[in-house]
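All protein chains but one are shown in place.
And then chain A:
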Amino acid sequence: MVGLSVGEQHFLKGGIAQDLRADGRKRLTYRPIYVETGVIPQANGSARVKIGGTDVIASVKAEIGRPSSLQPDKGKVAVFIDCSPTAEPTFGGRGGEELSSELALALQKCLLGGKSGAGAGIDLSSLLIKEGRVCWDLYIDGLVISSDGNLLDALSAAIKAALTNTAIPKVQVSAEMADDEQPEIDISDEEYQQFDTSSVPVIITLTKVGAHYIVDATAEEESQMSSAVSISVNRVGHICGLTKRGGSGLDPSVILDMISVAKHLSESLMNKLDSEISAAEACEDEDLLKCKRAGTLLTRLISFLYSIVSGSLFKVKKHNKLHEDCDILGGEMRIEVMRSAKI
């Protein structure tokens, strides 16, 4: 990023002091948030979140695994973040690794709680299939496509949306096996269980510039920050995690004040996110219905043949099967689906 001149720095700081930021927002106003779900058809759940110029994609993939011996009654969740060099040339090669691991760690802490598993935002026991033997491994992957500040908030919103969109197939454990043998499992293609994401927290980052703090800082504002505190709050208003970044020291009373501001903001942010997510999910379902209605007998026959072939080669998620079938028609159908899915 090109550096800011002294004049530009004064402009930014002065604006923030007067509660009028460079893009006209007040100190505690978020940029418009756009949410799109189901963007990665081959994942179990996915979402794309745009906050101003920041664009991130989160995907959730579920794979069959073995629970850890320390916690045999829980499934496993792992969070990985990748900063794409498209967001910033410095992320090329190994440049983005530091930021990626910092973001991944912060998100992991806020979603999964402590080492013992207490205080997790996701109910890990719902991922269990057979105690001590088989469980679901959830891999949450985040990708930063475009970065204009406030990555942590965008990523946590994307993960929350992706988890809401996630559908994990129902599993039947067949036959009782001896303790040291792998049990046979039957993964259903038809039935799915949705995730309960009401206790998944969101992260609110407050950036201190001069003597005031702002929410949802752009990249330019972040370059002028003295320190930033990221607080993860859940629906009930409990703090699920806290991270302070930046070299400058903060008075403890300031931190307490920031926490109360974050709690106050979290309510409106959660409601906004929930409404955006349900709008996005409704949009997705509508597109599937449109495809269904316009489909002809020939299309159904072709899609039936396709599903037989592809069902044996790789898992076709039922939720988006019709979406894929629409590609067979090509032409207007696909464009129509794409247009109505774009926000």
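Side notes on the structure shown:
The definition used in the following text is that a contact is a pair of C-beta atoms (placed from the backbone, for glycine too) under 8 Å apart; a residue touches a chain by one contact, two chains touch by 3 or more; residues count from 1.
Assume contacts and distances are computed from a predicted model.
Chosen from "Regulator of G protein signaling 9 binding protein", "Exosome complex component RRP41 homolog", "beta-fructofuranosidase" or "N-acyl-aromatic-L-amino acid amidohydrolase", the protein name that UniProt gives for the omitted chain reads "Exosome complex component RRP41 homolog".
From the options A:E8, A:D82 or A:E281, the residue with contact to the unseen chain in the full assembly is A:D82.
The chain not shown here is touched by just one of A:A43, A:V77, A:L99 or A:A158, and that residue is A:A43. Residues of chain A in contact with the chain left out of this view: 40-43, 46, 53, 55, 57, 59, 61, 63, 80, 82, 84-89, 92-94, 139, 141, 143, 145-148, 219, 302, 306, 309-310, 313-315, 324, 327-328, 330-331, 334-335, 338.
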